[in-house]
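Up next, chain A:
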Amino acid sequence: MEGGEMIEARRISKFFSIVNKEGIAEGLTACLSVTLSIEKGKIITLLGPSGCGKSTFLEILAGLQAPSEGEVFIDGVRVLEPLPSTRAEMDAYRKRYRFLSPLANDLFRDRPKHDIAMIFQDYAVFPWMTVLQNVTFTLKLRGLRRAEREKQALFYLNKVGLGASLHKYPSQLSGGMRQRLAFARALSVEPKAILMDEPFAAVDLLTRERLQDDLLKLLDSSGITIVIVTHDVAEAAYLSDEIIIFSPSPGTIRNRFTIDVPRPRRRDHPELADIQERISRLLKYDIDNESEYSI
Partner candidate 1 sequence: MQVDQQYGSKGFGRLTRGAGLFLRNSFGSLFSREFIKVLIPLLLLWEVIPRFDILPRTLAPTLSDVALAFRDMVINKGLLLHILYSLGKFLAGLLIAVFTAIPIGIFMGWNLPIRKHTLPLFQILAPIPPPAWVPLTIIIFGIGLPMQIYLIFLGAFYPILFNTYQAIKDTDPRYLSSARVFGASELTLICNIYFWNALGAIIMSVKTGVAIALVMLVIAEMYGGRSGIGYLLVEAKDFFQIPAMVVCMLVLGMIGWFSIEILKFAELKLALWKVGR
Partner candidate 2 sequence: MVTLLLVILCVVFAFQSTQKLFSPKAIIGHNGSPLLAFLYAADEGDEGREAFTAAKFNSSADVGYALLSGTIHAGFIEPEKALELSRLSGFDNLVVLGKVTFPYGVTVITKKGSSLRLQDINGHHIGVPSDNPALLKEFTTAVSKYPVQLKQVNYQFLPSDAIIPALDAGKIHGAIVKGSKSVIAISDGHNILFQKWDMEPGNECCPPVIDQLEFVLLAQKKEQTRNRALVEILTGSAALNPSVLRAALSRAEHVPETLFADLPLASFELADNQLLSLFSQHSGTDHHK
């Protein structure tokens, strides 16, 4: 493990077995031998059409799925050992995880294994808790005392602009405000890395651009490593330091683009447009030449 690497993934592969239409079990490769190193403080985007395994890869990075092969390290700590492959390994695995799956944290104690946060596209916030309670919930998991929790929650909620809706329920908020709440929750624990799975897909274009700007403002020199999964090329170009193109079946890293344009960027910057063009051509080539997508 080299210094400066926040997240490191080595030869991550994920295989599923599905039953196809004829009722025969088929192997599905979500990712094949993906190796990736992400530096501290960078914003990385995983880009690719739907169904190419990037969401799966992100979940493996977060520790929400176990890889079939390979290892992931977050700040030096390993995330989830790979699934067993041999018979002996499988027996040992079954014995260890007979009661509790490896995805679960401790039975009784709240114990964040890694200092990360995650934001999903939908279902990011809990509808039965108010805005304030949503944020204090995650802070409580970190072990803060009540007064501190409230203070920190209020601070970040004000930062995302939800200071006036503290006691509203998410169902009373708009889609954009809900995503802001998700940001507030993620930022409030002051993590080292934030993983986002298509965070802006559920909102309209104008809100999306607003949220993107707000995100950049929030992250301004905070040093948090960000990994975003998206299928919007323009978004990727606007936000990220590095774009990693995934190609489908099997999901592998096809290409990497580095963007050196300093922030704040203009959406119509020529270099961004150029990169977008190249990426679109690349993806179109993939669509024309590859046949199967599992969306």
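Going forward, a residue touches a chain if its C-beta (ideal position, glycine included) is under 8 Å from a C-beta of that chain, and two chains touch if they have at least 3 such contacts; residues count from 1.
For anyone wondering why these and not others, all candidates are chains of the complex that A comes from, given by their letters.
As the structure is a computational prediction, the values presented were derived from the model and not from experiment.
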item	value
Complex member in contact with chain A (any copy), out of 1 or 2	1
Sites on chain A touched by candidate 1 in the complex	59, 62-64, 98-100, 103-113, 116-118, 120, 122-129, 137-138, 141-142, 169-171, 189
